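Before I ask anything, here is the structure I am working with.
Complex shown without one protein chain; remaining protein chains in place.
Presenting chain A:
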Amino acid sequence: MPDSHNLREREEAHWRKTSRLMLINLGIWFLFGYVIHMFVVPLNTIKLPILGFPLGFYMAAQGSLIAFVVILFVFARQQDRIDREFGFAEDDQEG
């Protein structure tokens, strides 16, 4: 049954890529959710030009939030591209 063998391989390759994408995105999420804020004290000595925010405060109040929104829109596209590459994406006409 070459066809089912082929499907199995595609499934595994698809999941490998999906898992890698997951790990990368969780890494970025962890960076913006936690790591940056561990350095709030040194970052606060830097003042954002024009806006006047201390950088450490700014990252927790806005910077990381913007990063989360961007992660989500980019992730939706990347995952869709992976799904399409292996023929596992849904058809397009709906919605």
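One rule holds for everything that comes next: a contact is a pair of C-beta atoms (placed from the backbone, for glycine too) under 8 Å apart; a residue touches a chain by one contact, two chains touch by 3 or more; residues count from 1.
Everything that follows uses one rule, which is that contacts and distances are computed from a predicted model.
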Q.
I notice the complex is incomplete. Of the names "ABC transporter permease", "Putative Sarcosine oxidase subunit gamma", "Cation acetate symporter" or "Predicted Zn-dependent peptidase", which is the UniProt protein name for the chain that's not shown?
A. "Cation acetate symporter"
Q: Check the options A:A13, A:I46 or A:A89 and report the residue that touches the missing chain.
A: A:A89
Q | Positions on chain A where the hidden chain makes contact | A | 11, 14-15, 18-19, 22, 25-26, 29, 32-34, 37-38, 40-41, 44, 48, 51-54, 56-58, 60-62, 64-66, 68-69, 71-73, 75-76, 79-80, 83, 87-91, 93-95
